[in-house]
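Apart from one protein chain that is not included, each protein chain of the complex appears where it belongs.
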Amino acid sequence: MDLDTVKERAGPRQFSPDDDMPREYREAATRMIQFHANSEIMGAYLERPFIREAPSLDRKLAYSAKTQDELGHGQLLYRAAESLGIKTREQMLNELANGEGKFLNCFHYPMESWVETPMIAFFVDGAAMRRQATLKRTSWEPYAHAMDKVVFEEGFHIKHGESILKELATGSKKEQEMVQDAFETWWPRIIQFFGPTDDDSTHHDFSAEVGLKQMTNDELRQSFLNQYLPKAEKYGLEIPDTPTIEQDEDGNYRVAEDELDWEEFFQIAKNEYDPGRGQIDSRKRAHDAVEWVRETLDEYETTASGHAPQAAD
Amino acid sequence: MIWEVFRQEGAGKYHTHCGNVHAPDREMALMFAQIQHGRRKPTHSIWVTPQQEIGEVNEDGATFGGTTDKGYRWATQYNITAAAEEVADSESEQADAEKERGRR
Partner (left out) sequence: MAATESLSGPNDLDDRERAAVESLLYRLADDEFVIADRYTDWQVRAPTVESDIAIANIAQDELGHARLWYDLLEDFGHTEPELIWERDPETFRHSTLCELPFAEGDWADAIVRSYFYDEAEHLRLEALEESSYPRIRDRVGKIVGEEGYHREHAENWLRRLVGGDEGRERVQEAVDRLFPYALTLFEETEEDAAIDDLGIRTRSPSAMRAEWIETVTGMLTEIGIDARAPATDEDGRVSTDELPDHVGRGGDHTDHWATHYDEITNTYDELGRDHAARLMEDPDDE
């Protein structure tokens, strides 16, 4: 299929592995889905210490289940990416380990206290879910199928995150102060989640033309603020002064983007921000430490024993 | 040999199991499957796979979703109004799935 035909036909779930897609499409889709899959893994990696540190038995169960789901989303997404025929999952996971794989800005920051968990589990996940819901209409069918299950599960994650936020925001004075501090630290990063205004975003035009992306960064940021800024206020969180956010007469939010630290954002985008680097490297050690198991399984798979004898039909 | 057949009704939909055919090899299985299973119902694509390649586990051998309370996994368990439309949609899909499970 040539590129013009792709652009002409681009619509929800329009293309599948049966279609002979041009290299530009397959590479753009791989880049996008791999980024998404990597983000699932690194988000889970950032949150994993809080399975242990969750302050109640039920919270521990929920945190374990949430982290488990994120890995499950990684599984679905790496498969959707593999179906484009550019990279194998092994390659993508190795790239992630080696610091070549890219992932969401928010997962490059350290998270040290339970009071920070709703910043990821409610606001960042909420932002991500807004985007994911639109991706059910992406043109790469396996990606859309992955989104069906991701979005099905994600409702639990957002409510789990909000429930933690609610507990802290209605807790002791100390908890309320701590969660406000965490919010102030994380808010600018959360606003940056959708990236800079579209003029500055390099990959968008093509992705939109071939139906991979469904909404622009600006539209998504707007819809996130519409929905989640009032939520923050509802829980008594004070919105930090920076960046300045103003509402126009149509109710739309205007963010003073130039007040945000884009130098840090682009440093992060290149995997060169120290705390993020630390996350990448420590995950790499864990990944390498079980290489022997993957080798053992591969060996098992290639020998006859990998094929369990079948009972006669 | 027997080949299991999965039919996809339209682009973007899921391939779902619809039956099987006897055929000596994959090519012939595809020939037969398109007639036997795709000649009337809307069909966009068909997959075939040798029956003996399919592994199965069913309710006799597994307790899908566990036997103890896993309420923490479900959006419906959290006493909180959905923060956004997509959260509400997810919750209602989960409520349906739970209801289906409960009915068994």
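Labels A and B are assigned to the chains in the order they are written; within every chain, residues are numbered from 1.
Throughout what follows, a contact is a pair of C-beta atoms (placed from the backbone, for glycine too) under 8 Å apart; a residue touches a chain by one contact, two chains touch by 3 or more.
The structure displayed is predicted, hence computed values, not measured ones.
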Q: Tell me which residue among A:Val6, A:Ala28 or A:Ala44 touches the hidden chain in the full complex.
A: A:Ala44
Q) Quick one: which of A:Gln34, A:Ser163 or A:Asn271 touches the chain that's been left out? A) A:Ser163
Q: Go through chain A and note every residue touching the omitted chain.
A: 41, 44-45, 48, 50-62, 64-65, 67-68, 71-72, 74-75, 78, 89, 113-115, 163, 167, 171-172, 174-175, 178, 283, 285-290, 292-297, 299-300, 303, 305
Q. What is the set of chain B residues that contact the non-displayed chain in the whole complex?
A. 62-63, 66-72, 77-78
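FYI, only the chains that are shown with their structure count from here on.
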Q) When the centre of a chain is set as the mean of its C-alpha atoms, what distance in Å lies between chain A and chain B? A) 26
Q) Given the complex with chain A, which residues does chain B contribute to the contact? A) 2, 11-14, 45, 51-52, 70, 72-75, 78-80, 82-91, 93-94, 97
(Q) Could you list, by residue number, the parts of chain A that touch chain B in their complex? (A) 12-14, 16, 18, 58, 61-62, 65, 122, 126, 129-130, 132-133, 141, 144-145, 151-156, 158-160, 162-163, 166, 227-228, 231, 310, 313
